[in-house]
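Structure, as structure tokens:
The other protein chains are all here in position, but one chain of the complex has been omitted.
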Amino acid sequence: MGKKLKVGIIGAGRIGKVHTLSIMNYIPEVEIKAISDIYFDAAKEWAEQNGIPVATADYKEILNDPEIDAVLVCSSTDTHSQISVEAAKAGKHIFCEKPVDLTIPKVEAVIDAAKEAGVKLQIGFNRRFDHNFRKVRELIKDGTLGDIHILKITSRDPEPPSAQYAAASGGMFMDMTIHDFDMARFMMGSEPTEIYVASACLVDPAIGEAGDVDTAIITIRFENGGLCVIDNSRKAVYGYDQRVEAFGSKGKAEISNDTPSTAVWSTAEGVFGEKPKYFFLERYMDSFADEMKQFMAAIINDTETPVVGFDGLQPIKMGLAAKKSVLEGRPVKLSEIV
Amino acid sequence: MGKKLKVGIIGAGRIGKVHTLSIMNYIPEVEIKAISDIYFDAAKEWAEQNGIPVATADYKEILNDPEIDAVLVCSSTDTHSQISVEAAKAGKHIFCEKPVDLTIPKVEAVIDAAKEAGVKLQIGFNRRFDHNFRKVRELIKDGTLGDIHILKITSRDPEPPSAQYAAASGGMFMDMTIHDFDMARFMMGSEPTEIYVASACLVDPAIGEAGDVDTAIITIRFENGGLCVIDNSRKAVYGYDQRVEAFGSKGKAEISNDTPSTAVWSTAEGVFGEKPKYFFLERYMDSFADEMKQFMAAIINDTETPVVGFDGLQPIKMGLAAKKSVLEGRPVKLSEIV
Amino acid sequence: MGKKLKVGIIGAGRIGKVHTLSIMNYIPEVEIKAISDIYFDAAKEWAEQNGIPVATADYKEILNDPEIDAVLVCSSTDTHSQISVEAAKAGKHIFCEKPVDLTIPKVEAVIDAAKEAGVKLQIGFNRRFDHNFRKVRELIKDGTLGDIHILKITSRDPEPPSAQYAAASGGMFMDMTIHDFDMARFMMGSEPTEIYVASACLVDPAIGEAGDVDTAIITIRFENGGLCVIDNSRKAVYGYDQRVEAFGSKGKAEISNDTPSTAVWSTAEGVFGEKPKYFFLERYMDSFADEMKQFMAAIINDTETPVVGFDGLQPIKMGLAAKKSVLEGRPVKLSEIV
Partner (left out) sequence: MGKKLKVGIIGAGRIGKVHTLSIMNYIPEVEIKAISDIYFDAAKEWAEQNGIPVATADYKEILNDPEIDAVLVCSSTDTHSQISVEAAKAGKHIFCEKPVDLTIPKVEAVIDAAKEAGVKLQIGFNRRFDHNFRKVRELIKDGTLGDIHILKITSRDPEPPSAQYAAASGGMFMDMTIHDFDMARFMMGSEPTEIYVASACLVDPAIGEAGDVDTAIITIRFENGGLCVIDNSRKAVYGYDQRVEAFGSKGKAEISNDTPSTAVWSTAEGVFGEKPKYFFLERYMDSFADEMKQFMAAIINDTETPVVGFDGLQPIKMGLAAKKSVLEGRPVKLSEIV
């Protein structure tokens, strides 16, 4: 093994910490040189705990460090685009958390900047790397299921965010469904053409008052002729519900949720099993590590990243189409979103 | 036990035979006195095999028999309405197979005639009596699942009908989805207000040429605020796929398909299980018996039938709304269907 | 169809009634001409309810009826052997409930009598006809699992019998495990050579005081080299637990219990499913019909019955070996049982 790849992490919040640990535990070829956070103490404390040499309040310090090969943009969503553009200009490879931005031009700016600078760009759609979803994708890719006619995605959170957060995040479609939009494209291997949403506010009236919805059934048509339906809820009392069913001309594939154990117990009262793993950190921890491994491998081997800039753009368009469908009460073509 | 209830069966096709056997095997309080079929030989042969005293080519003979208390209308769909109206006028209780008719006025005529004559009317939506669906309905009714936010119905046939049949039957929505429309109302315990359909012809181009579709995702809004999605395919190569998932404020319930056995076997090649029971006769045989038992009980005890005339009307309206949605590419309110 | 086969049922208790209904509902080729019971009123009432022409207190009346082709011996266990021998001498085909008798000579007498008279003899081991067990047997027979190395049978009742009954019935091994001994031979397709039992009285001390056990692990060696283990309990609080696992050189097969529905529901409290069908009447009803169909078919087609006299003898020997193993605290060879 030659010189280690050096990376900087921008943002010491929850996801920045997850990526820190993935790299330290599983990717010996990579060294975290620096971490930044606008709350300097957060960066400093995390750096000390994990032996990261540099902590700073200013991400530009990371961009200006000539030793650093790649950056992970884990800051707040509204800063993703600008930092990523600057990182590209600084010649750093970029792993950018989702969503890249809530507007199309800013996402496109990142894609263009990365292209111009010739740096790798990977978007943080970690669920593509999940063992369950990946298996279904393989069964589609290898032809086991034939042409996909109907794709069903269930995506329900265990708890709604605060109404305040819900509104600020761009709403349910941009904050939560965006993962499902990506999953739909990933599974279908085709591009969406039309979206219709039936949504409601059934979980928390405060979310409705803040102008958002918390429950939705989203129908999507794809270029390949296939149909997709996503059902979302901000609150599944039994826990995080993350499933997909792909139905095609040659068969179907389904996944069930991961559980803390496979135990089933039976008493005079009934038969009992485990609830799903609680939330995304429990359920998707391995997928965070795998996306990181593949990002680093793409840099080391100079190959394409597994989730490119266009994969960051399309879900934004789908989210905008979904919002328009709710507003106008009709199916909306993706071509209307510009 | 006093005098046995006497019934006549109009139509000696597949479903007439199913009801014959249910009555003979499970309902000792009831005697089948007569069976009719426009193909007299069919009626005669079946009557002889099963010890039914009277076989006739003319259903009027059954309606005119003063000994007969109730009739089962199992003839071809286009004759359901007229025969049922005549049966009501003849003072017979009526079990009418679904769909009552493909047009609203003719269904209403049956409802009105039964009301005027003071006879019982039950519509043949047998799936309400299925052990799996019934259990989910119980979990909804007893409050275990709370308010239902999302209802998902999967309904896929193992084989498409001929394109010719598909067209003549009124199309997929009237022939196949009609059961799912009934199931949606049964589960929700509420009335539909709006329907949107994304459909396609992906299974057999001949079905498309005949003017029908074979694949659909149908979104339905209900008065109680709940959302429902039905996914339909005319061809699931692995067999008859009949499931429901109800998701509410307090939990969810799901059913899986019935299988010929519970065996699971594992070899060096993989892990294997049984495909679903092949088609509706295998899957729903018990439910046919149960709907018949409850129809007879409603007569004997003079109580309301479990599936009334209005339950025959609403799915027709939903089918017409679905067709309109496909035609106009937009969500259609049930109030538009008159 | 020619002349109907005529049968007489000896014993109008629970199992006699089950067979009555199976024949009436599913076997049109057969007519029940007579039923007997030492409690005449029981026979009479059942005969009237089901249109059986003859009811009698004396089974000999049935044996002497020249019109009757076959008898079902459903009387109390201690009379099985004598009645069956007389039935053979009267030239009647015999379906004899299990156990034929608790002693070897009396079982052999039945086998010999049937052979001499040239009549069919079938023993009532209905579980061989159960959809789940049958599927595992098919996977063994068709070679999917290779040579069977380990066979595991779980057989637990939902409720213990009274201690009085437990003792009078010949004890757990003769009354309950006897079905499992038959299942072991059926699955293995080989004969047992040695049995070791570790048993205990853990459910009800009164059973122990009556000289019986209520919990056991039974290890059986087979001629083909395979090993089998049966675990028994007189009381599984969650219901009737009836499973088998066959493990061989090419794979394994397992079955799970049948349940009233396939529903699974999830709430904040946990994930819930249905308990097994309660007891043998619910679980094995179809198998009772199937054993009856095959018995009648063997007569009509003059073929061998699917469960012959030797199949009635071997489980008795296994039961005696099991009792000896408990008494002497050591493995007992079948060859010791004479």
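In order of appearance the chains are A, B and C, and numbering begins at 1 in each one.
Basically, a residue touches a chain if its C-beta (ideal position, glycine included) is under 8 Å from a C-beta of that chain, and two chains touch if they have at least 3 such contacts.
None of the values given here were measured: they were computed from a predicted structure.
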{"item": "Given C:Glu48, C:Asp147 or C:Glu304, the one touching the chain that is not displayed", "value": "C:Asp147"}
{"item": "Touching the absent chain when the full complex is considered, from A:Lys235, A:Lys250, A:Lys293 or A:Arg330", "value": "A:Lys250"}
{"item": "Residues of chain B in contact with the chain not shown", "value": "237-239, 264, 266-268, 270-275"}
{"item": "Interface with the unshown chain - residue positions in chain C", "value": "147, 149-150, 152, 156, 194, 196, 198-200, 202-203, 215-217, 219, 221, 225-229, 231, 233, 235-238, 241, 247, 249-252, 329-331"}
{"item": "Residues from chain A at the interface with the omitted partner, ascending", "value": "24-26, 28, 49, 131-132, 134-136, 139, 144-145, 250-258, 260-268, 274"}
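One rule holds for everything that comes next: only the chains that are shown with their structure count from here on.
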{"item": "Whole-Å gap between the CA centroids of chain A and chain B", "value": "43"}
{"item": "Chain centre separation (chain A, chain C; CA means) in Å", "value": "58"}
{"item": "Between chain B and chain C, centroid-to-centroid distance (C-alpha), Å", "value": "39"}
{"item": "Multi-partner residues of chain B (each touching 2 or more other chains)", "value": "250-252"}
